[in-house]
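A protein chain is absent from this complex, but the other protein chains hold their places.
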Amino acid sequence: MTSDRRRRIGPGLATIAALVIFPFVSPSIYFQNVLTEVLIFGIFAMSLDLLIGYTGLFSFGHAAFFGVAAYTAGIVATRFSDNMLLTLAAGVLAAGLLALPLGALSIRSVGIYFLMLTLAFSQMVYAAAYKWTWLTGGPNGLAGVPRPVLGILGLDLASVSTFYYATLTFFLASYVVLRRIVASPLGHSFVGVRENESRMRAIGYNTWLVKLAAFVIAGLFAGLAGVLFSYFNGFISPSDVYWTTSGLVMVMVIIGGAGTLLGPVLGAGLVLILQNIVSSQTDRWPLIMGATFILFVLVARRGIAGIFHDTLALARRSARV
Amino acid sequence: MDELLRVENIHRRFGGLRVLNGVNLSVAEGERLAIIGPNGAGKTTLFNIIGGELAPGLGRIILGGEDVTRRPAHERVSRGLARTFQTNNLFLGLSVFENVRLAVQRRQGAAFRVLQPASALTEVSSETAGLLARLGLQERHLALARDLSYGEQRQLEVALALAGRPRLLLLDEPTAGMSPAETASMVELIRSFPRDVTLLIIEHDMDVVFAIADRIAVLHYGEVLADGRPDEVRNDPNVLAVYLGTSSAFNVQRSTLISNIQG
Partner (left out) sequence: MDPQTLSPYLVQILNGLAFSMLLFLLAAGLSVIFGMMDFINLAHGSFYMLGAYLGFTAIQRLGSFWVAVVAVPILVAGLGFGLEMVLLRPLYKRGHLDQVLLTFGLAFVFADVVKWNWGADIRSVPQPPELTGALSLGVTVYPRYRGFVIVAGLLLAGVLWAIQARTRLGAIVRAGVADKEMVSGLGINVRLVFAAVFAFGAGLAALSGVIAAPFLSLAPGMDFEQLILSLIVVVVGGLGTLKGAFWGAIVVGLADTFGKIWAPDFSLLVIFAIMAVVLLLRPNGLFGRALA
């Protein structure tokens, strides 16, 4: 292995190793749960990064797919079967099926018009979650979602660390797949549309189709995150589909660094951990969160990923000297 | 020879302004037609309508015998049309290589592949490298498009259009803003295109027009004033009447440019 490759893979392997041994080092249930939630929102944020960072589609309604998948998995689990494959497939499929028409309709508009359309559609999903009490439990939400059963492997996902490992597996798998997609010709097409959509059309691309592909893939992964969330939380409510959830994941992407895939994961970590710590210490946590966002924009131009990148470059330069 | 492009009775207005007022043109396969005329005559608008970025108010565009008037730009590209833009319309944030690679992967039908990395598509990469070499951009292939000199950006414009291996190529003022040396090498490049690429070129530089065009169409206030071989157009009384002041340009029998190229 060349030293360059070692340099690139090294930090990644080290991080994975750290994530894997984490439950042994820190058996505290609280921290494992926090990390589990970070990984779930990490998948959610990566999926939105595909839209915002890579394709330039500013969606403010991504919670719709997260929520629909969470509800679908929860409904299937509480009414039919808690088999993991079934609930997972149902949830992700529901998200994908919703993403097709929503995407097809929204993509015709650009910029702020697109943003408002995605917001509008996700608010309609929220309204359905709120109103269709017979299906979703209405404003009281859907409670009692069990941890899924993975009969084949005989795993008890009710255990905190087992669930953590399951989530970690899904996270790593999602990361690998999304990396692949981003490096593929389709991924390059996404970037082309972001950089200059009119030129893409002039060289023969059906940009509507490219954008729809991005939208649906992003919706599927958001769905995966949603399903995992419903297992994790045991409870889903309409607020998980509210625009504040879309706003939260968007903040994670921007703070983390759009267009880097990994950045938004770090952004998810920062926002969730900050939210947890700060809200337990003071009532003034919106003030602190808001100030943090402002600080990030002013100081960290390319988000957390940018900070890492710059620090690494600086370290390498001084090491070479 | 077969007719490749027919522009039939095209009308287009912007608000109260009638930009194109019944334009008719026919371009045969392999032909090289230059469209000239003063600024504001509607030339780029005509290109936008032929290319599919703009819809005409009236009239039809027939490409290769097929009525493509209702077809969006990207469908005309897959039917063999390509164009360059008057002001550079590049992927400024991407490298020169990536700019062209996007066009090549589209032409090879690989644009929607998800499972392999783009770098693994060796045919795309080699075709891209080949095109860049042909245009003399291979040294700059890693540079970002926004860091290129103006002349290099114009070349990249042409590269993006050529990558589609079009049968009809629309060049919108390819030598605009170029130095004499850059202009000469662009003319050389255009003359080197195989004859099965039909050319439609908007130009202001009459030297370039005479070096390249088989036919000239003069567009004036949205109407075709004259359309024919260069010597016919040069002696056309309508054209002379309009261009009275610049008729000297038409008297150039053989420009130094041509003689330089032909050595």
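Just so it is clear, A and B label the chains in written order, and each chain counts residues from 1 on its own.
Keep in mind that, in the parts below, a contact is a pair of C-beta atoms (placed from the backbone, for glycine too) under 8 Å apart; a residue touches a chain by one contact, two chains touch by 3 or more.
For clarity, every value in this text was computed on a predicted model and none was experimentally measured.
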> In the intact complex, which of the depicted chains does the undisplayed chain touch?
Replying inline: A
>> Of the residues A:Leu19, A:Val34 or A:Ala120, I need the one that contacts the missing chain.
In response: A:Ala120
> For the chain left off this view, which of A:Ala214, A:Val251 or A:Ile304 is in contact with it?
Replying inline: A:Val251
> So that we can see where the missing chain sits, which residues of chain A does it touch?
Replying inline: 52, 58, 105, 108-113, 116-117, 119-121, 123-124, 127, 130-131, 243, 247, 250-251, 254-255, 258, 284, 286-287, 289-294, 296-298, 301
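To be clear about the criterion, only the chains that are shown with their structure count from here on.
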>> Need the CA-centroid distance for the pair chain A / chain B, whole Å please.
In response: 44
>> Under the definition above, what is the set of chain A residues touching chain B in their complex?
In response: 180-181, 183-189, 191-192, 195-196, 198-207, 209-210, 213
> In their complex, what parts of chain B are in touch with chain A?
Replying inline: 51, 53, 72-74, 77-78, 82-83, 85, 89-94, 98, 101-103, 105-107, 110-119, 121, 124, 160-161, 163-164
